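Here the complex is missing a single protein chain, while all its other protein chains stay put.
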Amino acid sequence: MRSDYVLALADDGLIAAQRLAEWTSRAPELEEDVALANIALDTLGQARLLLSHAGELEGAGRDEDDLAYLRDEQDFRNCQLVELDNGDFAVTIVKLLCFATYQHELYAALRRSTDERLAAIAAKAVTETEYHVDHARLWTLRLGDGTPEAHRRMTDALARIWPYTHELFEAGWIDPELLAEGVAVDPATLREPWLSTVDKTLVEATLAVPDDDWAPSGGRHGVHTEVMGYLLAEMQYLHRAHPGATW
Amino acid sequence: MRSDYVLALADDGLIAAQRLAEWTSRAPELEEDVALANIALDTLGQARLLLSHAGELEGAGRDEDDLAYLRDEQDFRNCQLVELDNGDFAVTIVKLLCFATYQHELYAALRRSTDERLAAIAAKAVTETEYHVDHARLWTLRLGDGTPEAHRRMTDALARIWPYTHELFEAGWIDPELLAEGVAVDPATLREPWLSTVDKTLVEATLAVPDDDWAPSGGRHGVHTEVMGYLLAEMQYLHRAHPGATW
Amino acid sequence: DELAAYFDAVVGAEAKIEPRDWMPEAYRKGLVRQIAQHAHSEIIGMQPEGNWLTRAPSLARKAILLAKVQDEAGHGLYLYAAAETLGVSRVQLFDKLLSGRQKYSSIFNYPTLSWADVGAIGWLVDGAAIVNQVPLCRCSYGPYARAMIRICKEESFHQRQGFDLLYTLARGTDEQRAMAQDAVDRWWYPSLAMFGPPDADSTHSAQSMAWRIKRFSNDELRQKFVDMTAQQAGVLGLSLPDEALAYDQESGHWRYTQPDFAELMRVISGDGPCNRQRIEHRRRAHDDGAWVRDSAAAYAAKQRTRKAAA
Partner (left out) sequence: DELAAYFDAVVGAEAKIEPRDWMPEAYRKGLVRQIAQHAHSEIIGMQPEGNWLTRAPSLARKAILLAKVQDEAGHGLYLYAAAETLGVSRVQLFDKLLSGRQKYSSIFNYPTLSWADVGAIGWLVDGAAIVNQVPLCRCSYGPYARAMIRICKEESFHQRQGFDLLYTLARGTDEQRAMAQDAVDRWWYPSLAMFGPPDADSTHSAQSMAWRIKRFSNDELRQKFVDMTAQQAGVLGLSLPDEALAYDQESGHWRYTQPDFAELMRVISGDGPCNRQRIEHRRRAHDDGAWVRDSAAAYAAKQRTRKAAA
């Protein structure tokens, strides 16, 4: 279903923004508080457009808030990468580098989607994600090629995050018809440009792609990690505590 | 109202047990995992009896789960002490020492309550809390009079927790009629024996009562600290996500 | 002397003193203290509202709140930059905040206990801030005045958003309405206290007035705020927790009960509900970020060396 595809992309952004928002007032410097909030805002904004589009495609009358607040965990289709705990700033930067680069490649390709609305959302998002990638890249350089402690933290962060990047390029969950019709992009085709961009930054930062072929997955089928339930409880509690209310 | 009084005592135990349960599988040694779970179980058990009693006194048909899961934050009447984050093991032990000693004095006095059900609950609880006090006392000695690092952590923990102990002995929230009728115990009368017990342990542990007269309060009137909302979201989410379900 | 005469003339003519101009040491010191305290308030002020970011009950409100808290960080940045034109560094000022040697607005030492508090802060706290700050847009020190113009524009946007949030709640379910009223009840007197002690007890004021930094007394500003807010409360359909509140036909002002200034003094001196928490939060963020800042500095140094060698 086309709405399932759009929903998965929306959930990626929604959950990524939720994690980024947790950083607010906790960043290493003020400029970074501004920057992370900015990226969270962009990502949330993209997610909102995608959620509304998915809701309309579904045709069951669900709006962005119904989809964000009233679905249960197994109905969320985001990749597991975005739900992982923020960890320290190194983990956050590695997550951002991997995820923003993926989103950037994806949106760049989706500008040519035959779903015009999706193409329009992608066209706007691609310029936003370009900035996210750039921001993550600069921090990767500063941390990878700065002090030994930061280098060690970045290495640990890469070891922790890398296994979850494989799921980004899985294609099995996408309705083949959507690929045939040119609505969806085959994620497997994004892997090579993604890896080349990420690897280039890592090498420049004196870091390296970890040698680890563990590839956890399941998010696209509604199977998440144990932290997801806590994230949703916090995000949805207030909305659910007041059924039918307008905010 | 008598039900409000009982509810406040119940909430103390419910929230204390919730925090203790967070320690499970995280304790410094296995024996302590067992011990903290034991104390949590006792405390939760007491809270359940008190909640049921409060619900019956109220007479609106609310059972222990309605009261635990369907009240909003400002309807919880627990003291702020019990809702505070667990912090490290030192903070947990200081909280336990202060709270269990308070509960022990309270239940000892409530054995003579003219509310027979309350007196019966107190009679059972007083032997349980005796063990809690003893457990907290032993750890206070081991940490206060052990290594310098542990001593420092205990000193920090006391500084953090002590201000919140004052609220335990406030009486203003209790209906004077309940005191006159011998249903309730005036918390102010518990302070002296409480302080003498706690101080004796601290002195033996080479620690000292902090010199700090900041006395935050509000819990008895439904005004909590900012961590309480997160605690309740986690505790109540699942129950609220399935209105009317039986578990 | 000549410099002092020029300074007095500029200030007297309602023109701007700029960083390169001579200024009395007390003027400089007072401004640094005031601008720093203002910047600190923006930074600490991110916490009470930030507390609801992950729990905002709609995505539209989440985005608005995220943008607002981001604006606060931005305001902090402009203000530290304005203070830096007076010859102090942000690092020095930040250190004074973290060590408790400089204050921030005591309003942020109260907790946000429900979603409605986000609305109450926008409506009342930002409302009071605007009343306090609008006159500062004409302040005699150029960089501060210019920062305030930009900040006030954004604050008034935030104030309308807070009002709108409460307006929605006040017209929502019974629980939402109760939540809104409870928030207003808790934030009203702390907002009144934002204007400081009564004029009779206020220090620094006369000199600040002469130097065109302060233009109205605490009590004048407080009255202006009450007049504005009492009317808006009617539109909201929420009550303010003051039985004495009444419109005085004759004076054209609202009569109101003064806040408990003894409580204000307790909170300022450190014993508000969240003083320790707010500073500890900021200190932890600072400490946790130390390795990041160190690495960024080390990287920048390496880059400089590389460029020099190239």
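By written order: A, B and C. Residues from 1 in each chain.
Simple rule for what comes next: a residue touches a chain if its C-beta (ideal position, glycine included) is under 8 Å from a C-beta of that chain, and two chains touch if they have at least 3 such contacts.
Given the structure is predicted, the values throughout are model-derived calculations rather than measurements.
Looking at the complete complex, one finds that the omitted chain is in touch with A, B. Contact with the chain not shown here comes from a single listed residue; of B:34, B:188 or B:208, that residue is B:34. Touching the missing chain, out of B:1, B:188, B:208 or B:238, is residue B:238.
Although one chain is not drawn, the whole complex shows that of B:21, B:120, B:159 or B:195 it is B:21 that touches it. Checked against the hidden chain, the listed residues A:72, A:134, A:177 or A:199 yield one contact partner: A:72. Annotation for subunit A: contacts to the undisplayed chain at residues 72-74, 214, 216, 218, 223-226, 228-229, 233. Residues of subunit B in touch with the missing chain: 14, 18, 21-22, 24-34, 37-38, 40-41, 44-45, 47-48, 51, 64-65, 68-69, 88-89, 141-143, 145-147, 149-151, 153, 234-235, 237-239, 242, 244-247.
The rule is simple: only the chains that are shown with their structure count from here on.
One inter-chain figure worth recording: subunit A and subunit B are separated by 41 Å, centre to centre, where each centre is the mean of the chain's CA atoms. Counting partner chains per residue, subunit A shows two or more touched chains at residues 234, 237-238.
Each of the following residues of subunit C touches two or more other chains: 55, 175.
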